[in-house]
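Omission of a single protein chain aside, the complex is shown with its protein chains in their original locations.
By written order: A and B. Residues from 1 in each chain.
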Amino acid sequence: MALADNNGGAQGRAPLPKWLTGTVKTLGSIAVTMLGLVFITFIIGRVMPIDPVLAIVGERATKASYDAVYLQLGLDKPLIVQFFYYVRDVAQGNFGMSLLNARPVAEDIARVFPATLELASLGVIFGVVLGVPLGVVAAVRKGSWIDQVARVLALVGYSMPIFWLGLMGLLVFYGMLGWVGGPGRVGIFYEDVVPTVTGMLLVDSIIDGNWTVFKDAFSHIILPASLLGYYSLAYISRMTRSFMLEQLSAEYITTARVKGMSEWDVVWKHAFRNIRVQLITVIALSYAGLLEGSVLTEIIFSWPGIGSYITTALLAADMNAVLGGTVVVGLIFILLNIASDLLYKVFDPRAR
Amino acid sequence: MMDTLLDVEDLWVRFPSRQGVFDAVRGVSFTLGRERLGIVGESGSGKSMTGRAILRLIRPPGIVEAKQIALNGDNLMEKSEKDMRAVRGQKISMVMQDPKFSLNPVMTIGAQIIEAYRQHNRTNHADAYAKAVEMLQAVSIRDADRVMRAYPHEMSGGMGQRVMIAMMLIPNPQILIADEPTSALDVSVQRQVLDIMDGLVKERGMGLIFISHDLNLVADFCDRVLIMYAGRIVEVCEASKLSQAKHPYTRGLLNALPRLDAPRDHLEVLQRDPAWSTAPSVSGRVA
Partner (left out) sequence: MTEQTLRQWLLTDTPTSRRHAKLSALYQGWLSFSGNTMAMAGLWILLALLGIALFAPIIAPHDPFVQDLGNRLAPLGTPGHIFGTDSLGRDILSRLIYGSRITLYIVALVALIAPIVGLLVGTVSGYVGGWVDVVLMRITDIFLAFPRLVLALAFVAALGAGIENAVLAISLTAWPPYARIARAETLTIRSADYIAAIQLQGAGAMRIITRHIWPLCISSLIVRVTLDMAGIILAAAGLGFLGLGAQPPSPEWGAMISGGRRFILDHWWVATMPGLAIFTVSLAFNLLGDGLRDVLDPKGEK
């Protein structure tokens, strides 16, 4: 490499700085991935057996009004031009009108998304707070009872249908024990009591200082969030354990012990510091997974988030809404990936 | 003759496996004074295990047994894990093979050296920093301040190993175990690193256990040599008299080395005798 650089005749032109080419490359690949994502959703939309014109004008429209809408939607243009229009619209945050309620899809998504965000965030917090220490302890005490417990927890998590576990949770904790609030975000008396700021009810009720609403909202979110948290715990604890095992067998751990450090310091100051990077990626993936896992959870708990939104739209063949929701979730996936890449550079000196 | 720093008597290191118990070190005994003691052997001979067993660094399921591992008459085998931590680093320290792996990749050099110092010395950060810079200069690192801020991956092998030596000597231990300290380094810097280590060990009047597979290097560098084979010491001799060694294994190793002063047409292939691995250990104890 170094040789090629020296002999490559680059002396004449000033070479671009490395960080610049790196950034351009990253941005380029992000752009291509996003474009690809939009392309796939576009294709799915076009192979739909649903006629978008009929969906707007209705079955009994005249030929003239049908044609007018047909032209208005640009369906006479070649596919590639249509794709171009679609990209332009998406870039402007325009996902078209919902066929179901004749409102802009983007507005609907903006309204339902905070509910999902609130649920998934609380879930991932559970998963990290419990899963990371569990994974670390399981690795340090490999083969102990706590390692076995962690293993069984993960195995069960990997094997159980989330919607079924959610139903069972409702049955036991709501139906039989009455410990938690039932389906929905908040009891019917408390709906629209606190002003919407973030759209996340827990946060909004704190801002408003309304603790009654906070308590009620909390009793509603605790079960679905624990459910999502359990799935993220299963994954995070498993990955943490395997990362830690890898680091604990590394030579620098012996160095730390030779220094006379306590086992606690060896584990947390040395080994754990080295898995932070991998852990961030796992947590980002797990967070993304929860946004997805919330599709089924939201239906079980009648949670008015983006998962419910997509599914309802799907069953009503409201294609603009489905595609809009899909694109948004996909974009969030990509953004989470970028975020974890950036944090990578913060925590790993070798990646700088 | 000289005062004994370390007295190891009948040391065994065992690893239970599915095929039964594997004995990595079998009944090894030796003493260490203020000298340079070489332990030579091929990979799997138990030489590294011996070094780690002295620091009680063999992790379960590995088992260490010994009549005694006495440091200044104080039996380490009887110490609790907590007391052992006061021995590690402060009394006995160890330099490992490859600084690429033995330094923590996500901590700065400075943080790692300061940590080693403050583990055993209650001082504020500024004093520890000054002490670390001083130690880096002692291992011939010139711009110590820059190195303090650097990460291990920004370091060459020779530089990394010097950092490692500085880090291990900063608490001022009495014994340094050097486990193949130069095997991963370029030939051109091996000598330099050895000289630095040797200088510091002599200056401080420390005992050095030098573990290596390189017979010539050990003969050159050490005062006394233990030759290990299959977990046992098969021969003990003065380094200067290595060429007069009697054990067939040592002789075989010596004959398998090319020599510039006595060129030969054929180098001998080592013929192993199964009896070597069953014969009892030779004691490396003095006095």
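General observations
Simple rule for what comes next: contacts are C-beta pairs under 8 Å (C-beta built on N, C-alpha and C of every residue); 3 or more make two chains touch, one makes a residue touch a chain.
Values in this document were obtained by computation on a predicted structure and should not be read as measured data.
Note that the undisplayed chain, when the full complex is considered, contacts A.
Among A:Ser232, A:Thr326 or A:Ser340, the one in contact with the hidden chain is A:Thr326.
Which of A:Leu20, A:Ala91 or A:Met168 touches the hidden chain is settled by the complete complex: it is A:Met168. Residue in contact with the omitted chain (choice from A:Tyr85, A:Tyr158, A:Trp179 or A:Trp211): A:Tyr158. From the set A:Val69, A:Ile222, A:Leu296 or A:Leu343, the residue in touch with the chain omitted from the display is A:Leu296, counting the whole complex.
Contact with the chain not shown here comes from a single listed residue; of A:Thr33, A:Gln82 or A:Ser262, that residue is A:Thr33.
Touching the omitted chain from chain A are residues 29, 32-33, 36-37, 40-41, 44-45, 47-49, 155-156, 158-165, 167-168, 170-171, 175, 238-239, 242, 245, 288-289, 291-293, 295-296, 299-300, 310-311, 314-315, 317, 319, 322-323, 325-326, 329-330, 333-334, 337.
Note that in this section only the chains that are shown with their structure count from here on.
The distance from the centre of chain A to the centre of chain B, each centre being the mean of the chain's C-alpha atoms, comes to 51 Å. Put simply, chain B touches chain A in their complex at residues 52, 55, 57, 81, 85-90, 93-94, 96-98, 101-107, 115-116, 119-120, 151, 153, 164, 167-168, 171. For chain A in complex with chain B, the touching residues are 250-252, 254-263, 269-270, 273-274, 276-277, 347-350.
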